[in-house]
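With one protein chain held back, the other chains of the complex are shown just where they sit.
Now for chain A:
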Amino acid sequence: MDSNEPMLLLSSRIGQIGDLGLDLLWRFLHIVVSLFHIVSGIFEAIQSYAISLGLIQKYSSVDIEKLRCLAVVLDIEVARDVAKVVELLQWLKTIGVKQVGLFDSQGLLKKSKDMILEMVPGSTLLQETGEKDISPDRKEGIAIEFISSSDNKEAVVKAANILLKRHLKTSHPEKDEGNNVFTESHLNEALRVVGENVHVPDLMLVYGPVRSHLGFPAWRLRYTEIVHMGSLKYMRYGSLLKAIHKFTGVRQNYGV
């Protein structure tokens, strides 16, 4: 027994040194990754300033007609900075974006919507009006929609309950498979009844630490291009223009 103890102690020490070595290697790996991100961030910033100054010809014109509906997802920490949100909306209006959905999971922007609409000249609240209602004064302005997590799963469940009520009206609901009630178009219609916009954004810009849609309405997110823009605090006009320009060059197959 006694002769085993030094061996056990030694192997334990070796194990600890091994773990420490792995830990150091892991930290070193992450330092290298962070350096990579810093360097690529610097290059992106330089490119962005060059685009803002009009030095890169490619970005001087953007076919904005291709972008019918834009979504902007904001982390709740950045959504509190209303001044920055207003600045972003003004940039979007300058670029020619006509319709934007602002999303934050907690609905902070919804609470500030009156202030935001007042601070962005020519902005209107987007209603669920469909494609036909384009009044002349709206052509120059920007229509803003305010979205939160309550418009995601909760809204789908409310719409599901509408479909359930319709299904119950069939003569034998427990036997009926519901082929006339449960279709994508019926769900679309039910979502409109509960006050939801069902238009699918073409492009989504995510302002926050990570590329994640943070609970944007799943029903609307199907074919949306999702671009991570980084921090709202350090947002750059050139990066915004680049993201929109890149989108206009995208070709979708829709799985075909």
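One rule holds in what follows: a residue touches a chain if its C-beta (ideal position, glycine included) is under 8 Å from a C-beta of that chain, and two chains touch if they have at least 3 such contacts; residues count from 1.
By our rule, contacts and distances are computed from a predicted model.
Visitor: What name does the UniProt record list for the absent chain among "Peripherin-2", "maleylacetoacetate isomerase", "Alkyl transferase" or "Glutamyl-tRNA(Gln) amidotransferase subunit A, mitochondrial"?
Guide: Choosing among "Peripherin-2", "maleylacetoacetate isomerase", "Alkyl transferase" or "Glutamyl-tRNA(Gln) amidotransferase subunit A, mitochondrial", the correct UniProt name is "Alkyl transferase".
Visitor: In the full complex, which of A:56, A:164 or A:194 touches the chain missing from this view?
Guide: Of all options in A:56, A:164 or A:194, contact with the hidden chain holds for A:164.
Visitor: Could you tell which one of A:48, A:105 or A:123 touches the chain left off the display?
Guide: Touches the omitted chain: A:105.
Visitor: For the chain that got dropped from the picture, name the residues of chain A it touches.
Guide: Listed in rising order, the touching residues are 22-23, 25-26, 29-30, 33-34, 76, 105-106, 149-150, 152-154, 156-157, 160-161, 163-164, 167-168, 173-174, 176-178, 181-184, 187, 209-215, 218-219, 221-227, 250, 252, 254-256.
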